[in-house]
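With one protein chain held back, the other chains of the complex are shown just where they sit.
Going by the order they are written in, the chains are A and B; count residues from 1 in each one.
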Amino acid sequence: MTDAAVLSVVDVLVDLLEPTTLVRILLDALSKSALYVLIASGLSLIFGLMGVLNFAHGSLTMLGAYLGGAVMVALVSGSTSEPVQLLLFFVAIAATFAALTLLGGAVEMTLIRPIYDREPLFQILLTFGLVLVLDELARIAVELYGLQPRSDWQAALGTAPGFLSSRYTVAGVTTRGLYLFEVLIGALVVAAIWAFLTRTRYGLYIRSGSEDSEMTRALGIDVRRTFTVVFGLGSGLAGLAGVVLMWDPRFGASVPLSVETLLVAFVVVIIGGLGSFRGTVVAAGVVGLTDALMTWLFINHVDFAGLPEMVTFLVLVAVLIVRPQGLYGIAEVGGH
Amino acid sequence: MSGDPPALELDGVHSYYGESHVLRGVDLSVETGENVALVGRNGVGKTTTLRSILGLTPPREGTVRIDGEDVTGEPTHEIARRGVGWVPEERRMFKHLSVEENLRVATPPGSDVSKRVQEALDAFPALRDHVDREAGDLSGGQQQMVAIARVLVGDNDLLLVDEPSEGLAPLIVEEVVDALGTLAEDVTLLLVEQNFPMAMDLTDRFYLLDQGKVVETGDSNAASRDDETIRRYLSA
Partner (left out) sequence: MSEPTETSDAPAVTDRRGAYVRRVLADHAVHAAVVVAFALYPIVYTVLGQTPLGSEFEVFLPRVHAMVAVLYIGLFAMSFDFISGYTGYLSFGHALFYGSGAYLVVLTATDKVPLLGPDTPFMLLILVAGLVAVALALAVGAVSFRLSGVYFAMITLGFAEVAHVFIRNWDHVGSNPRDGASIGAAGDAFAVGVPGIDALQVGIGRLVGDEFGDVFGIGVEFGTAEVSYYAIGAVVLVCYLLMQRIIHSPFGRVMIAIRENEERARAVGYDVFRFKLAAFAISGFFAGVAGALFAGYRRTVAPGNTFDLFFTAEALLAAIVGGFGTLAGPLFGYLFNASVEGVLSTEPHGIARYLRDVLSESTLSAGAGGVTVADVINVLVDGRADLYLGIVFILFVLYVPRGILGTLRDRLGGHVADRLPERVRSRFRGRNE
């Protein structure tokens, strides 16, 4: 029994150290990390600055997937050329980002602003109520449109240009063009957020406010107004992630996407640490790599389909036990 | 002169920390350009007084006036924009921002940011070598200088300075005192300080606080630790 276990661990290691295996896992990890950073970065900004754990974040991603899909399905026809398809994709991203930024800003001003002075519990509860409303509204709209809310929106998946659906060989490993494209988008978004946070006055306010909101106010900065902006931008980013997922056959636009991405976003933000965008990026890498490794292990060696997801949550629990402030957390953990 | 309203005036201010009644009717006033010390034992409400002026701990009763205008109940950032600068206890650096960013964040929008930052650095040349370091990595004395420089880059003419010498080595304290002394010539200063001689050295007048009330006021130059009243209220 024990001998067999030791033997199989050796087997797995030998298998794992195969160069093509490593490349395959790394590629998978890279594309997953890119998606995870897209999914989590908006939540990271909001949670970091305002301390509001926005449960509606996944719902906003889900809305983004449908909105982006709607733009694509409306504009792409059989005769649209591939470069134009790609261009329209960026139009869809811009439109969805704008729409959800406005929605997020409005939500902050009307619903969340009145309860900043209450315990954080109430902010969690309020955004939880939003999940119910937004998901049900999406279900209504989708059913009116004649779609099944629980299954992926195939028409939207079909608007991806051919060169993204094809497979390419990278270092001896075949992968979809789409996965490489996702890595590119992820890198661009991370760079854009990074530049916003470090190069603009607003970014500076967000970073100082995340560290010490009171001190920032005492320097004459209206932190509440930055809350509106950040909640809007964070919502916009959630929507942007949705547009990207709309093309990915592993996700696709569906109402359950809301919970699926919410849990991922929580895990990444908590592991990365409150108020640290760098932490979020690193945590997305850690979670992506864990996921890729466990997926490989499941396909080849362990007969347990829930392995990647379960290990991801175990990592969350382990990080909270060993290092509750997260990998790069800058705010104190503790009091309510 | 007599026509000008005081730079800062507190009238019967009551403030609470949670449920505990900390300020029980504080009255004080600081004329424009005047340097005033606020002294008293630990826990008598000195820091709360500063926080109440800034609206961080909004008074439940009484009024705070700045240049004659009632600011009670105004949001903190609006009070700050009236030219009130705060050098808080324990300095409150943005530890993960660079020194330069700590200064930039305090510059008013629309102002010449790099010019103001340079001016602040001119006042504290020792900080020049560290502009790109994260503020959390600096020594306590350097952090104190950043905290003071941070109120310099804003358009502040009323400074609320809380325990600037706390936790610093004596040599560093001297530097800080020098800096504050120079600064105090041009602005109105309300200084909270445990180090009594230092507080008296830097100011013209003092208020003695006990149990949330002003119990004594007088001329800083004439004040002495040996004075019966002062000793009674200062010794723990």
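Annotations
FYI, contacts are C-beta pairs under 8 Å (C-beta built on N, C-alpha and C of every residue); 3 or more make two chains touch, one makes a residue touch a chain.
Given the structure is predicted, the values throughout are model-derived calculations rather than measurements.
Though it is not drawn, the left-out chain touches A in the full complex. One of A:121, A:171 or A:299 touches the chain omitted from the figure, and that residue is A:121. The omitted chain makes contact with just one of the residues A:14, A:171, A:192 or A:305: A:305.
Touching the missing chain, out of A:37, A:130 or A:193, is residue A:130. Shown as candidates are A:259, A:289 or A:327; the residue that touches the absent chain is A:259. Listed residues A:87, A:111, A:183 or A:197: the one in touch with the omitted chain is A:111. Interface residues of chain A with the unshown chain, by the touch rule above, are 51, 53, 111, 114-115, 118-122, 124-126, 128-133, 135-137, 140, 143-144, 259, 263, 266-267, 270, 304-306, 309-310, 313-314, 316-317, 320-321, 324, 333-336.
Definition applied: only the chains that are shown with their structure count from here on.
Across the complex, chain B is touched by residues 201, 204-205, 207-208, 211-212, 214-224, 276, 330 of chain A. On chain B, the positions that touch chain A within their shared complex are 54, 56, 75-77, 80-81, 86, 88, 92, 94-97, 101, 104-106, 108-109, 150, 154.
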